[in-house]
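One protein chain omitted, others in place.
Residue numbering begins at 1 within each chain, and the chains themselves are lettered A, B and C in the order written.
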């Protein structure tokens, strides 16, 4: 997953993009980058590994002048943690300097790449975004917009994009609308961002959320709607609401916090835990869900787990005889709340199960009499091919185990998952969502080799 | 404020100390350090600026062998952010290599320092801990314990200490007991730490909390109680419970989380907010207080503010026309929860008032109809001289303004502080606490020049 | 200017390339890079700004496994000091992973680039090497060799290249032979390098120097000669012998040290300095020339200038009242040798004249009675378009001033330049050399826009 931002018509656009990326940091912590365009349409890129606050400092931002900028925060995905893959991708094309920030994942990138390579294209990254850039550069359409459109007509999958070509900004969302993208106004300029929380931080007011298939051009802060992309059935990513987006954002027209409280309420109705004496969340992602659960169930809300926010990305384990589960570094139970009680633990979802298993053990060690785990989404049975870095099917505990088996594995007294219907009710609509990872109903064809591509070497491999 | 840890009789003690400091990181983020003692009593120090996770890595820890270690995490205090002041302080004395980690603040350090300098002592830091080291080194007592005791009889103020002299560890708490210190057992070894959350993380079981005046020796994991320090009236720091300690710790015999929920309950009783439609905390320090407030008041608990945990320590502001309050980086309101509502905001305390003012403006901008601020402690009217880095009296808004004036400054519809009695009731006892910053009743004499010392240059100044 | 190296059929090829680059460091200090190919033809690149010893360390080299490697050390050229331009350039093409290290400069790169961009090519650097990569990738020839050959037939200018395509290495020198390239044997493997000093360091024996137009393929240490490139009149860069190459190298079949002593001898014959009492070099580049001058003239050789080899690349000047010429940091006169004497100073060449002016002042300040400057090459009147980073014509003092004027500017008592003929005599042959910077006889057409390209922005500029 990634966070993207675009700025047009605002002096010192790179600093604004930096600020916006700060608010989008939860969408990607692997790398951060900004490309700024100055008045003469000279593009200056800067990308680095790590958090926005680590990559950028005052002296770096001072070298990125201009009132147009594109920014990107990239999620840590297995096997490709290399600077070459950091975005925005910036190149020189016949349309001029082009910078592109991409949130989502293409499903036919491997196939398109094979064809492009045959035709003499050279690739410097293993990212699917570079495929789009080649398609744009090679399109023979008359206008830049025509070139972008021609390229997008060839790709399949999920893409919310911010593209700068010279001083012109484009914002696009694929016709299925997997990933969010929102347009805001700040003074006489415009800001495009993955989530509204970025607009809040920079002080922009929300103009509108881009609909699936929307394609707009922004020049000097002026927005022009371009003809929309060919329509497809809408399939918004429900996991954005369940887990990914920040609760203070409005995504797909819904308050994320509101949806999460409703998920908790639905969960309490579908999967009550009558034996529970206290209910608490696994902070912070399921805080609102525990609140909703408590409200409907009448079980008293507590803070049973404390999260250590100082956990760095590298952690050194003591030697063998002192090995500490990483989850212990991150969470510690509040003994006073838990001791002797029958507790209900609310979490948003369950992926591999290892973290939850450790958490349950920790809660039991703190004296819980009974542990009832409630999950505010259905069992995850398949990988996401649209941009969320879920593990392979084999690693997803719910793809190979029954709920009963999972409960045993976790060591809980009871386990309850929210139903697909319940989740969609809370999300605000029973249709228009992609819930492939829960239901197996993938809205696009999924080529066999897509998985391989996703786990390909970060380095340049010979195509054999 | 600082977090300290000591390890004895556990192989790879430095790694254990590192782990413990991770859990104590909230007590100090300016610098971190560990001194390890190997079997031959060779002391190896390592100190650096920044978080524990930034200062230490595997290669550094590999260079700190031994089964005895002392660790320290130092709080960022104004004006003295220099490596020289990072602890543990380690020197070579006639008792052998000595390493000391100090939590607290001495009130007669300036006076003692003047005298020591007169007698030919040389100082390399501006920290009061170095004063203690000189006193130990110069004591003519027969034993190391005698030397330490002689030194401590001369100092006034707050000190919880972990001291290693060669392979022997000492743990001491001053007779007033300002700062916590807890003893834990891990296998055949011992761990001493500022808070129980550090023992939890390393898997140690709590043996006991040190009482005011306790002085113990630990050799190869064996604890010996030494004669206690001369008794003084007990004055535990109530602010540890209100704000400083982690909610999952047990401090001064009390569950911090329990105390904080009770502070919220007392607050709801003393300062109800009948007009409130929802109540929420300023996360994360007042989460438990908002919970208690909601419970007693019956006002619905919500999550009205989202905290961005990716905020780094340096933040670059956009240029003049885009200046963003630092509080906006840290917190964002959940519009859906706030819009059109009369909200009760619960916070733990109020220091300068600037952050709260910005927060209130932000909450109003998110559409709150009314804002009622409730503080779970009394007005702070004086500085702390015992280790908490409060600003000078002039900067404390409550030392110069009435509650009415503060409410106006903050822009709230109503403002309510918990009373001293209410706070002490929640803290579990009406006596035995230091509440000087709230009440002005300082438990020790406070020399005039103490404030100066605290704000002295980090560099070596000529004593005139 | 740059240093390049290729390794085939030698385990841990990257470490060998690293070692070779160490010996070629004088050819380029701006950036260093290595691309290694493992047994599965996976290419792993690593590039960084700075010296070889700064860019690489053991942990980096450990991540570059394989028995094939290509390495590059890049010279600091004005205006393009960016990592993106660091070589080897490595991309994925339809021939597989391709890595290329280029020494030299193309004269028709701008024109070719314009055409490629028109045809949809995307550029990520401002280097002319990327043009060649595109030409190779787009060639429709049947074999990799055919593709490389087709690409090279289109480019004009100077190129000595080491190219790896998968596990196959290619070495090529343009038909004019501007830049050196030498082939060495080490065990059962092969090493290609810019100079023989790199072969010496890695312990390889010299197999042969590539002739102009040579094109060879190396697989698993086996060399195959491919058909040579279309012939052109040979024009070896004489400046390699005069200044650029290391004196312990054999370049263009000549011992560089031997040539330089002969340059000094010719200089003494053509431009004697009968008044001179001592002769010394500007170390280290003209050491051998001063030796030759002394030998023929009979004037006593001394070491009159001491060079400080600890000079870093950044130097901080004291404030206005203490401004120090950078040349003073680098050189200091030996007063005892100079005081009261009439001295002859031998230097290899004169570019802008500023450094020499400062040196002369310094020598006079050390007490020299007379200063006679002798230059072991002719006046430089034009820029190099073949890879040496000479300044623009306007900045070359000899392009706008007479020898007399230059002597006055420098403040010398006499000034003598070696003649073109004298230089070529010492170089070993009157024909077959490029001496365009001295004579204005450029061996290739020089397009108008070449100069602009060379000074273009390092960043991506819109082509308008």
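Odds and ends about this structure:
FYI, contacts are C-beta pairs under 8 Å (C-beta built on N, C-alpha and C of every residue); 3 or more make two chains touch, one makes a residue touch a chain.
Just so you know, these numbers come straight off a predicted model, no measurement behind them.
Taking every chain of the complex into account, the absent chain touches B, C.
Only one residue from C:12, C:277 or C:370 touches the chain missing from this view: C:12.
In the complete complex, the residue from C:2, C:192 or C:288 that touches the missing chain is C:288.
From the set C:115, C:248, C:370 or C:395, the residue in touch with the chain omitted from the display is C:248, counting the whole complex. Looking at B:44, B:149 or B:364, the residue that reaches the missing chain in the full complex is B:44.
Chain C meets the missing chain through residues 10-12, 15-16, 18-19, 22-23, 25-26, 29, 51-54, 56-58, 61, 187, 197, 200-203, 246-248, 250, 255, 257-258, 284, 287-288, 291, 295, 300-303, 306-312, 314-319, 321-322, 324, 328-329, 332-337. Residues of chain B that touch the chain left out of view are 40-45, 90-94, 96-98, 117-118, 120-124, 133-134, 137-139, 166, 457, 459-463.
The working rule: only the chains that are shown with their structure count from here on.
Looking at which positions face the partner, chain A and chain C present mostly the same ones, since more than half of the interface numbers are shared. Centre to centre, using the average C-alpha position, chain A and chain B are separated by 36 Å.
Distance between chain centres (mean CA atoms), chain A to chain C: 48 Å. Shared interface positions of chain B, defined as residues touching 2 or more other chains, are absent.
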